[in-house]
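Omission of a single protein chain aside, the complex is shown with its protein chains in their original locations.
Just so it is clear, A, B and C label the chains in written order, and each chain counts residues from 1 on its own.
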Amino acid sequence: MKQHDSGGAGLQTRDRLPAGLTDADLLRMYEWMVLARSLDERMWLLNRGGQAAFVISGQGHEAAQVALASALQVGKDVLVPYYRDLGMALVFGLTPRDLMLSLLGKKGDPTSQGRQMPGHFSSRRLNIITGSSPVATQVLHGAGVALAAKLRGEDTVAMTCVGEGGTSEGDFHEALNFASIHHLPVIFVVENNGYAISVPQRKEMAVASVAERAAGYAMPGVTVDGLDPIATYVVAREAVDRARSGGGPTLIEAKVHRLTPHSSDDDDRTYRPAAELQEERAHDPIPMFRARLMELGVLSEQQEKEIRDRVKAQINDATEFAEQAPYPDPSELMLHVYGA
Amino acid sequence: MKQHDSGGAGLQTRDRLPAGLTDADLLRMYEWMVLARSLDERMWLLNRGGQAAFVISGQGHEAAQVALASALQVGKDVLVPYYRDLGMALVFGLTPRDLMLSLLGKKGDPTSQGRQMPGHFSSRRLNIITGSSPVATQVLHGAGVALAAKLRGEDTVAMTCVGEGGTSEGDFHEALNFASIHHLPVIFVVENNGYAISVPQRKEMAVASVAERAAGYAMPGVTVDGLDPIATYVVAREAVDRARSGGGPTLIEAKVHRLTPHSSDDDDRTYRPAAELQEERAHDPIPMFRARLMELGVLSEQQEKEIRDRVKAQINDATEFAEQAPYPDPSELMLHVYGA
Amino acid sequence: MATKLLIDAIRDTMFEEMRADERVIVMGEDVGKRGGVFRVTAGLVDEFGENRVIDTPLAEASIVGVAIGAAFHGLRPIAEIQFFDFIHPAMDQILNEAAKIRYRSAGDFNCPIVIRTPYGGGVHGALYHSQSIEAIFTREPGLKVVAPIMPSDAHGLLKTAIHDEDPVLFLEHKKGYRLVKDEVPDNDGAIPIGKARVVQEGSDVTIITYGMMLLESLAAAKKAAEKDGTSVEVIDLRTLRPLDRDAILGSATKTGKVLIVHEANKIGGVGAEVAAMIAEEAFAYLDGPIMRVAGAEVPAMPYSPPLEHAYLPNQEKIGAALDRLAAY
Partner (left out) sequence: MATKLLIDAIRDTMFEEMRADERVIVMGEDVGKRGGVFRVTAGLVDEFGENRVIDTPLAEASIVGVAIGAAFHGLRPIAEIQFFDFIHPAMDQILNEAAKIRYRSAGDFNCPIVIRTPYGGGVHGALYHSQSIEAIFTREPGLKVVAPIMPSDAHGLLKTAIHDEDPVLFLEHKKGYRLVKDEVPDNDGAIPIGKARVVQEGSDVTIITYGMMLLESLAAAKKAAEKDGTSVEVIDLRTLRPLDRDAILGSATKTGKVLIVHEANKIGGVGAEVAAMIAEEAFAYLDGPIMRVAGAEVPAMPYSPPLEHAYLPNQEKIGAALDRLAAY
């Protein structure tokens, strides 16, 4: 198990950027992060305003999600996400309009036509595999996709994500075991925010880091600071390259923060120290990355404003679009139980 | 993960015996091993003779089983065994008569009154927990027994056993995770004979030893030569003392041999190299222990003969007793679905 | 006696039983400080501590499997599965272990555990927070299954379940938690498992139901009485295994017309067994077909409001069936 970070100070000058990462890449990653956050915040507004019955957030996970997804080949690789992966879904091509339709359960929602709760990202066209709500079942699907890719002789890579709490499920063990035996091109991402709803990590596992489990599968395991998109990207690229070149699976644990309650149905004040949350808010990955990009001279105030404007416009458009969209017709209830 | 053996040559003189192990202990262990083997062999005869529909063997596992069970306090500690643990069942107090009744599905079988297949060792009186046939479900029961012992403030230890193949099930992961979080007095024994029916270890896991998984639960993991009862006893005692004194769980992997086909329904010639089996037969734990005890001067030819005679008499008695016992009455079918 | 919501009746009963018997423990996801995602276990950890109110890892097989092991060694665990929809990883432990322990050991061992879980829909929970899959469990000999919807019944049946020497699956309708109230006796009034309740006597048609559909059925019965004087007998099964044969056959024999109503989908639901029992044992008394009104025959309840509404049975659908049945 390796510890990884981009060596903070080590990256304060542009010429020291990890190979392959251009300014444009960094700006794109930053804009995805801002878009994910702003979209998420709007969803909460709609929930508190009574228009959206449910919201589950990626706030605090965006840097990790955007960096991890950016290391994949969109259009070729396969994503098997979990409910917080809004940032990944955006990188893979779901649009704010798509996600707002899903939020409101409206007709045209490409992820489920209003059948699933928000946060169930899905699109065959975009290689985002449909998921359920039971945690950790998807990690086995990730291994299965990778098995098919291998048997078909492709160099496709599958990435599947789960929270650290979900790693307690038997499915997680079975997936890592199967993937390591067959040396599959799959990356197991654990987004470790320290909580499973109210249950803190120390009640979920006896180890300090999930990545310590990788050795039990003869698999590389890496813990990375998921608040640092560059460090995360470096780790993800290494894993993706390994998987694509036949080097087998990798377990990546991204340490992140959960800046919201578990979901709009949760109230975290009963179990979460206010100080802890404050401390984590003070290390919000988005302002941290912004500051860094400005230091690096990659991002100017002007560009920042343009990004904010673009994002705001997209979100307003998506909100209006979804609000005006019709609900599915009740007759759709009986469709798609079986194929023709 | 530690490697363990009794340092062969290191134990060729009696004064170098591990603390606490007396000659009488060694002779008792040896006699249990001989009894387990001879009983098992008789069961195969009855199967091949058409009297017993099914047999599943502990042949090759006896040294490990007898040593592990001997490290527990019979009458106080709790055993949660699996189907090969004939040797453990004997140490815990099931008799050849009990086991022959079970083999033939006869009335009076204390493990299930003829309801379960042979190999489902069970007795509330003897602290042997009833088990099912689905592999690995019992490891969670072992953790549960230990949880109850801890909450009740007892210093009881639970020992639960499973084959290396069974460690692939999610239940194994969940049990180790739960036990390590709560620091429970439970010992997880993996009897690693290299096969899950026909599937060799390399197709079951990517690691060389199951004990390597213990670190992922912050739990001590030990691999021991399960053909060496003294080495196994030493490892078991250490784990039992740790558990009893509040030191938490241990994972013990005993490397053993499966000297028979998986069961009387199996034919291992389709998947098992004859040479490998021959090689393993050449390292049969029982003759090896006999030779060692004779070298140590603990066992004489005379004692050997007495043991063989005692064992033979017990087995003949048990066979006759079970053959003459009646079957359960068909009316018993409907009993014990629910309590009164 | 006090008027209580379903959720409070269940919580209060756990307090009573944990005070009365220190062998009773509660274990599940978020049952501690959080008091459960629905707050059913709120406050328990404060009074009984973390040893008896255990926040488990997110792993249902271990929640039930560890509970079974603890029961083997003298405890009486109440295991909470956060949503019925997530009970699947524990099915091996429930169906192959808990339900078969007494039988396989010929009574040498038994398994006194209670598995509590919220079920049912109508709360925008979509496919995986709305399920009513009780029929998977009611077919299992060795297991008992209860689904009380009235707080007084939940109180009495939870007491009985905790005292029972066999495993009991205790189903709590999540929509009913804060919607259904009635008079609940204090620490008293244990109700036997296996007894249905005639909620309303009638002579023309019998409705056999349970869960939230009891409320819809009563509303439909009221309408039918007003509309054309149909006298509807309404039975709340309360226990789904073992079924109350006397109550079911008795009422079927009396009215000769039976309508079965449940939220779970129709095929292979609890209603199928109720109908089959009547068709086999009260056939001679029937004056009309045994009808069923149930959830839509789709994999699960969708999220979008119009689809969720279309999925669920309601008093209109029940009323229409009553009209057809009364016409026989």
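Here, a residue touches a chain if its C-beta (ideal position, glycine included) is under 8 Å from a C-beta of that chain, and two chains touch if they have at least 3 such contacts.
Quick caveat: nothing in here was measured; it's all calculated off a predicted structure.
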Displayed chains contacting the withheld chain: A, B, C
Among A:27, A:140, A:218 or A:296, residue touching the chain not depicted: A:140
Full-complex contact with the absent chain, from B:53, B:218, B:277 or B:296: B:53
Chain not shown: contacting residue from B:61, B:97 or B:115: B:115
Candidates C:29, C:92 or C:216 - the one touching the absent chain: C:92
From A:32, A:54, A:82 or A:178, residue that would touch the chain that is not displayed: A:178
Contact residue for the chain not shown (choose from B:169, B:191, B:238 or B:280): B:169
Where the unshown chain meets subunit C, residue by residue: 61, 85, 88-89, 91-92, 95-96, 99-100, 103-104, 127-128, 133, 135-136, 138-142, 241, 243, 265, 267-273, 275-276, 278-281, 283-284, 286, 288-292, 297-300
Where the unshown chain meets subunit B, residue by residue: 53-54, 105-106, 112-117, 132-136, 165-166, 168-171, 196-199, 203-205, 265-266, 270-271, 327-330, 332-334, 337
Contacts of subunit A with the absent chain, listed as residue ranges: 78, 80, 110-113, 115-116, 120, 122-124, 129-130, 132, 134, 137, 140-149, 151-152, 156, 158, 170-171, 174-175, 177-178, 181, 332, 335-339
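Criterion: only the chains that are shown with their structure count from here on.
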Interchain centroid distance [CA atoms averaged], subunit A/subunit B, Å: 46
Distance from subunit C to subunit B - Cα centre to Cα centre, in angstrom: 42
For subunit C, residues that touch 2 or more chains besides their own: 56-57, 59, 61-62, 89
Per-residue multi-chain contacts in subunit A, two or more chains: 168-171, 203-205
